[in-house]
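All protein chains but one are shown in place.
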Amino acid sequence: MNIRYFAWVREKVGIEEETIELPSNVKTVSDLIAHLKDLDDYHASAFEEEDAIRVALDQEHVEPDTELGAAREVAFFPPMTGG
Amino acid sequence: MNIRYFAWVREKVGIEEETIELPSNVKTVSDLIAHLKDLDDYHASAFEEEDAIRVALDQEHVEPDTELGAAREVAFFPPMTGG
Amino acid sequence: MPVTPKVKVQTEDFDAGAESGLLTSGRKDVGALVSFTGLCRDEAGTLSALELEHYPGMAEGELTRIAQQAIARWPLTGLTVIHRHGKIPPGDNIVLVIAASSHRRAAFEAADFLMDYLKTRAPFWKKEHLAEGGTGTWVDAKDGDDKDAARWT
Partner (left out) sequence: MPVTPKVKVQTEDFDAGAESGLLTSGRKDVGALVSFTGLCRDEAGTLSALELEHYPGMAEGELTRIAQQAIARWPLTGLTVIHRHGKIPPGDNIVLVIAASSHRRAAFEAADFLMDYLKTRAPFWKKEHLAEGGTGTWVDAKDGDDKDAARWT
């Protein structure tokens, strides 16, 4: 699965984009966050304030309990501040 | 006192503007309307639907019970439809 | 420094883009600009023009009073009101209101308030010229306009 990061989430993880193999026990967005947090300190730091993180699945907003299903791209970012 | 008429009030009275001497018993806008209605059929027709008439005294909106005082100009017109 | 509104009553057309530019050029404190343009509609082809009568002097005076109420109520950096009179064909501009502020809600509310008050208090009246020839009736004031204006009291 392709994973993208934006704004301060991107800065904390230290990369814009990565592709990972999902373990079979990762079903939902929350599962994926738990998995990413265990990867290294950078990911752990980025997801430390988990409530502050917004998620898009295939470029549409979703909630953390959403199932990843057949999605190809998931993105993590802070609350939006455009406009 | 100078009296001005606008829109369909002007069309019904048949003139844009007139100057009249106020009788001493005409104190308020309402008194003036009663006085004008008695002048002729044109004025009577213009003020027939008295509730539909708006009034300005020296170019500021006023209510019918307002005293004419030292005002120099009174204007009668329908509800505004600009914008 | 209190803002001085720009208020114009004129027969000529206006340029909304140029008027917006005047409220922002050379400034770095304007975060939001809300512009309302009212145009003449042909009412499904039935109208050839609207004729706008106004009360010279009072029109400018009342628009200025409304503009000053908006300035007292919202933190604006600038405010422009232009209302045309005379015969206006469908597709042409009738009225322009632009509110500038540091903050978007202030700009939106001030422009919205100004249009509601302008509709119910500024001394302008519309008469219809019909596409089939001849002059139609005076446009009736709408109850909805009074309700819109009452939202601000």
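In order of appearance the chains are A, B and C, and numbering begins at 1 in each one.
Just so it is clear, a contact is a pair of C-beta atoms (placed from the backbone, for glycine too) under 8 Å apart; a residue touches a chain by one contact, two chains touch by 3 or more.
What you see is a predicted model; the values in this text were computed from it and never measured.
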Neighbouring displayed chains - absent chain, whole complex: A, C
Residue in contact with the excluded chain [from C:Thr4, C:Ser102 or C:Thr135]: C:Ser102
Contact set of chain C toward the excluded chain (per top definition): 15-18, 20, 24, 26-42, 44-45, 90-91, 102, 104-105, 107-108, 111-112, 115, 148
For chain A, residues in touch with the removed chain: 4, 6-8, 56, 59-61, 75, 77-83
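Here is the rule we use: only the chains that are shown with their structure count from here on.
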Intercentroid distance (Cα basis), chain B paired with chain A, Å: 72
CA centroid of chain A to CA centroid of chain C, Å: 48
Computed distance of Cα centres, chain C from chain B, in Å: 26
Shared interface positions of chain A, touching two or more other chains: none
Shared interface positions of chain C, touching two or more other chains: none
